[in-house]
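Please find one structure pasted underneath; my questions will follow.
Shown here: the complex without one of its protein chains, the others still in place.
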Amino acid sequence: MPTLTYRDALNQALREEMQRDPDVFLMGEEVGVYQGAYKVSRGLLEEFGPQRVVDTPIAELGFAGIGVGAAMAGLRPVIEFMTWNFAVLALDQIVNSAAKMLYMTGGQFRMPIVFRGPNGAALQLSSQHSQAWESWLAHIPGLKVVAPATPADAKGLLKSAIRDNNPVIVLEGEMLYNTKGEVPDGELVVPIGKADLKREGSDVTLICHSKTVTVALKAAETLAADRIAAEVLDLRSLRPLDEAAILGSVSKTNRCVVVEEGWPHAGIGAQVVDLIQRDAFDSLDAPVLRVTQADTPMPYNKALERAAKASPEKVVAAARRVLYLD
Amino acid sequence: MPTLTYRDALNQALREEMQRDPDVFLMGEEVGVYQGAYKVSRGLLEEFGPQRVVDTPIAELGFAGIGVGAAMAGLRPVIEFMTWNFAVLALDQIVNSAAKMLYMTGGQFRMPIVFRGPNGAALQLSSQHSQAWESWLAHIPGLKVVAPATPADAKGLLKSAIRDNNPVIVLEGEMLYNTKGEVPDGELVVPIGKADLKREGSDVTLICHSKTVTVALKAAETLAADRIAAEVLDLRSLRPLDEAAILGSVSKTNRCVVVEEGWPHAGIGAQVVDLIQRDAFDSLDAPVLRVTQADTPMPYNKALERAAKASPEKVVAAARRVLYLD
Amino acid sequence: MATATQPAPTKTQTELSRRMLREMLLIRRFEEKAAEAYALGKIGGFCHLYIGQEAVAVGSSAALGPEDYVICSYREHGQALVRGIPAGAVMAELFGKATGCSKGKGGSMHLFDAGRRFMGGHGIVGGHIPLAAGIGFAIKYRGGSEVCVCYFGEAAVNIGAFHEALNMASVWKLPVIYVCENNRYGMGTAFERVAAVTDVVEHACSYDLAAEVVNGMEARAVYDATKRAVERARTGGHPTLLEVRTYRFMGHSMSDPLHGVYRTKDEVEEQKKRDPITQLAHQMMAEKAIDQAGVDAIDADVKAEVDAAVKFADESPDPSPEELYTHVLAD
Partner (left out) sequence: MATATQPAPTKTQTELSRRMLREMLLIRRFEEKAAEAYALGKIGGFCHLYIGQEAVAVGSSAALGPEDYVICSYREHGQALVRGIPAGAVMAELFGKATGCSKGKGGSMHLFDAGRRFMGGHGIVGGHIPLAAGIGFAIKYRGGSEVCVCYFGEAAVNIGAFHEALNMASVWKLPVIYVCENNRYGMGTAFERVAAVTDVVEHACSYDLAAEVVNGMEARAVYDATKRAVERARTGGHPTLLEVRTYRFMGHSMSDPLHGVYRTKDEVEEQKKRDPITQLAHQMMAEKAIDQAGVDAIDADVKAEVDAAVKFADESPDPSPEELYTHVLAD
């Protein structure tokens, strides 16, 4: 199987879907001439031309709305946000226009649009450029939200998102773009709403997504050294959640730690916990614990930033606690 | 004790704080000449003049930012959003400027600003005008979030919010403005972060806030008829949460239902559940259940809207389930 | 207005005038009935009436073809009717009925009709202005010759979305016609109190848009200006900003006062003398294109249509309870 970077997997997905369907176009800041702020759209302007690879002004609210209007008129826009930090300016269009359109029109206007871009912290980008919006976006009915962790999932989920007739949020990761992984040749479509079992184990379930998958896998390694068999479940989709997979794993391990990149208070992990305690109450041998970003804005200083983020050490500590080992 | 409407209680709080501190001013759409879209600011323009009661253009992002700038320069702005639905356009200023200012300046700039207005659904305002933003706002470190349910709390919490040196979000309710209640004379300051026990009971805890307090109290009445003693806890503050009050009540009743106005997925109630299962795990005799708005945009039709909202019936049903009565 | 001194109108001009007169009367009578129904509690929530502004929707729509797109703010009953949505389906939507043009789930602020390319009905001020550019983008993307007309109030000019959208519409030469219905007030706020420059048309300079100031009480003037704009849009796709000066005869929404602190009774009375319906009727009478009996006949005709619409809405069923959960996601 060929090995690709996460960036190139996304690039393949965009290219293949644009080749497949002339109604698909890419719009955003620097996606064309500059080849993408993070080079995800490299080569697309050359292949598809300026009408289908559209450089925009810095006007997130405006071009998100233009995407919504184009989708109402039957196109399939892929709107790239340079990062999701800036998409906060466009939330009115995502929430009030895209997510509610089908509903408030009584089913008349489908909304086949993708909003994508890097989410969460990179390295030392400080408070305004290091935010993870999972829980905000997953809160909204009418949206689907995915957060691929691997190149294969990045390709397969983006392709599904583009073919979906609903607004789909694709949360990528700046720190993931350079990561490599095997990506099966040919048509690869990963269904939205299905979690992926990354590692089997019987003692404790580590639930994660996006960048925290590596964190959880590292933690599982450490735990294995102490003969603790951790199961690692990559949610992949945050709305809808793969409830069956979550409940299935926890009812096997009876213990769970939920890892996420964002802030703790009303984070997406709280919803996972709510589900587990409600539908797997009797199989829980310990409370579910969460590992999140520190409940603070992101500091610039390198050491403080590292301390603020979810880490394998923190996941190991939480796992040992739900196992009543410390 | 004098009886006031929630609206007049807020009006009193604004008037008293503006009399007390010349740095306090009110800014927003229609707050002056029109006396407020919901008349909360009635009479203030006449008493304090156009410099302290400022009518703005329709520019939520802009005037929220103007408030932040004024707070940086030492004033104490009260920014009124006609409703929180429109504040979605201003979230960048609330989250990226107001909430992070103290942190990213290394403590140099305090942010004594209040963002207030009606939150959640009223009657038949349809999809774009019926949204409850509790969980979004409570997710953000650097903010405080309160949601008063009674006239007394409306006055006392707004006064605390105005005196606080941090950005405080005050979530009011269009359907609450006309409700009446006793408001103690003179200086009334309700501390931020303290829940209020509205009704004592030993069988099940009903946790609620804002408009859902009445819903929970009605449910408690119905339950009482079946000799079920429900305890009703009004959170009042959503960030910070009064963890001691929540855990204290649940460790007494061993059963809990969390009621909120917003959507279920990653709603603020999920955070309350996360807290309870983590820190009161051993005292729980049943999973915590939640009653929320239906996981759909708000429909216009009256009957559908009623069916979408949290109701005493739904709370009673949930309470009976955690009591294993049905 | 000097049409009387102009050469006698051609047959087609007269037909256009009759059509516009009828459409304005239809809107007027429809809105009057909506106000009644609101008072009776048959309509809930916000309900923004179009009375006084009829010439804008009617005059501009007359310059469009059925293939063209129209998108509006929440004050869109008039546009919905002139774009051909049956009065019954519009009234039923206001009543929240299953037969409404949005199946009772949208309401007064969210009227839609995909088949007639009526794109709503949007509640966030300025929110639909970028959507219009997006529709224009799609037209150009497909090489079509349709245009998209976007209606909004003058207060929306103060919000960022307006500027972001107009800039992109111009940079990409999109076939969009932005019609600013300047009725001088946003709720209780006079435009001059919140806008540094009150000539909305000034903004066209910042975005290199074609622009005109139009008398919004004159259906014919609105028609002529829109026709020119449509011409520019269809050929070459040059976008236009029309500032149409009009006036709202009613309160902002049903729950808001007609006048009071923000505008005087006298001002409203004065403006009512410019009633777009009587003006067009008088012009046509001066042209001998119609007589009072003719006007009365049209009025009777639209009244019957509106009564039938109310009856239809009244007798229509509510959406079934399951409808709460439908249309959240498409397959």
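Observations, loosely collected:
The chains carry the letters A, B and C, assigned in the order they are written, with residues numbered from 1 in each.
To be clear about the criterion, contacts are C-beta pairs under 8 Å (C-beta built on N, C-alpha and C of every residue); 3 or more make two chains touch, one makes a residue touch a chain.
As the structure is a computational prediction, the values presented were derived from the model and not from experiment.
Annotation: of A:Met18, A:Leu44 or A:Ala59, A:Ala59 touches the absent chain (contact as defined above). Considering C:Arg29, C:His48, C:Lys105 or C:His163, the position touching the chain not shown turns out to be C:His163 (whole complex). In the complete complex, the residue from C:Leu40, C:Ala196 or C:Ala293 that touches the missing chain is C:Ala196. Along chain A, the points of touch with the absent chain fall at residues 29-30, 33-35, 37, 55-62, 85-86, 89, 122-129, 294-297, 299-304, 307-308. Contact residues of chain C toward the unshown chain are 158-164, 166-167, 170-171, 193-197, 202-203, 205-209. On the side of chain B, the interface with the absent chain consists of residues 25, 51, 54, 56-57, 59, 61-75, 77, 92-93, 96-97, 102-111, 141-142, 144, 165-166, using the contact rule stated above.
As a working rule, only the chains that are shown with their structure count from here on.
Centroid distances from chain A, each centroid being the mean of CA atoms, peak for C. Note: centroid distance chain A to chain B, computed from Cα atoms, is 30 Å. For the pair chain A and chain C, the distance between C-alpha centroids works out to 41 Å. For chain C, the set of residues that touch two or more other chains comprises 102, 104-106, 110, 122-124, 127, 160, 328. Residue positions of chain B touching 2 or more other chains, listed in rising order: 61, 85, 89, 126-128, 295-297, 299-300.
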